[in-house]
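Below: the structure, in structure tokens.
Moving on to chain A:
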Amino acid sequence: MSAEWLFYVFSVLSVLGASGLVLFRHPMSGAMSLIVTMISLAGLYALLSAKLIFVLQLIVYAGAIMSLILFIIMFLNIQTIDLPEEKGRFYYLVGGIILISPIASFLIKVVKSLPGSEATIVGSGFGGVKEVGLVLFQDWLLPFEIVSLLLLVSLVGAVVLAGKRRLNK
Partner candidate 1 sequence: MHDFLSFLPFLIIGAGAILLMLLSAFEKIQVEIASFVSMGFFGAAFFAQLLVGCGPEASLFAKVFNGMLVSSNFTMVAGLIILGCGFFTAVSSHSYFKVNLFCTLEFYCIMMFAACGMLLLTMAQELITAFIALEIMSLSIYILVGYDRANVTATEAILKYLILGAFAGAFFTMGTALIYGGAATTKFVEISTAISSGSASQPLLLAGVFFVFVALLFKAAAFPFHAWVIDVYEGASAPVTGFMATALKTAVFAVFANFLALSGELHSGWITFLFWVSVLTMFGGNLVAIGQSSLKRMLAASGIVHSGYLLIALVAISADHFTGSAIGYYLAAYAVSTLGIFAALSYLGGEGEKRATFDDFKGLAKVRPYSAAAITVFLLSMAGIPPTAGFMGKFYIITSAISAGQTALAVLLVVSSAFSMWYYLRLIINMYFHEAEDSFESIGSPLAGAGTLALVVCVFAIGLYPIVL
Partner candidate 2 sequence: MFEYALSVMIFLPILAGLAMLLFPISRGASRIAGMIVSLVVLLMGIELFLGFSGTGGMQYLENRPWIESLGIRYGLGVDGISLLVLMTSAVLFPMVFSIFTTRKKGYYANLLIAQGSMIGAICATDLVLFYIFWEIMLLPIFFMIGIYGGPKRLPATLKITIYTIAGSLLMLAALVYVGVSYHNQFGAWTFDIVQLGALNLGGGFAVLAFFMFMAAFAIKIPLFPFHTWLPDAYTEAPTATTFVLSAIMAKIGVYGVIRFVVPVFEIEFARFAILFSLAGVVGMMYCGLAAIAQKDMKRMLAFSSASHMGIIAVGVFCMNVQALTGSLFQIAAHATSTGVLFLFVGLMEERMGSRDIGDLGGIAYRAPIFATFFAIAMLASVGLPGTSGFIGEFLIILGAVKFNGFIGFLAGTSLIIGVCYMLWMFQRVFFEKTNERTLQFADLKVSEVLTFLPVIVLIMAMGIFPQAFITKIEPAAQLQVAQIFPTTQSDVAETTVLTPGHTNTKN
């Protein structure tokens, strides 16, 4: 029972956080509400017995990525006057909701088509670091390896785009 309660709490929180992201004018507020969403998601992962992901969600997402974003927001010293006016924001929101509703309803229809079976109990090893690690390095070696390439590109790219540049004179 408590799992269901927790689920509802986390889901309400995450939806609220997401709504905050969409609604708040200042990115800082948006970022803060996104962190709420992410933490709630981490909780949901835990409920789904994905322990490693739960941890990584907290560390990588809520921790690293979001702090990077916050850092940059503060680094750029965004003032309210720098922000776009976005006068017609609410029209866009309403219009956007209308636009998205077919997509959402389609997806929900898809999801509803799944047979509604209760989750079975999984073993305690499910989602643990070791177990996931084994799968990762045995079955998913190639994606893992090429992610390194991706990160390398991203690294070089960040340097090229934002770093100092030595020009070919």
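Candidate entries met the following condition: all candidates are chains of the complex that A comes from, given by their letters.
As a working rule, a contact is a pair of C-beta atoms (placed from the backbone, for glycine too) under 8 Å apart; a residue touches a chain by one contact, two chains touch by 3 or more; residues count from 1.
This one's a predicted model, so the numbers in the text were calculated from it and none came from an experiment.
Asks: Quick one: in this complex, who touches chain A among 1 or 2?
Replies: Result for chain A: touching candidate is 1.
Asks: For a test of understanding, state which residues of chain A touch candidate 1 in their complex under the given definition.
Replies: Touch residues, chain A against candidate 1: 106-107, 109-111, 113-114, 139-143, 146-147, 149-150, 152-154, 156-157, 159-161, 165-169.
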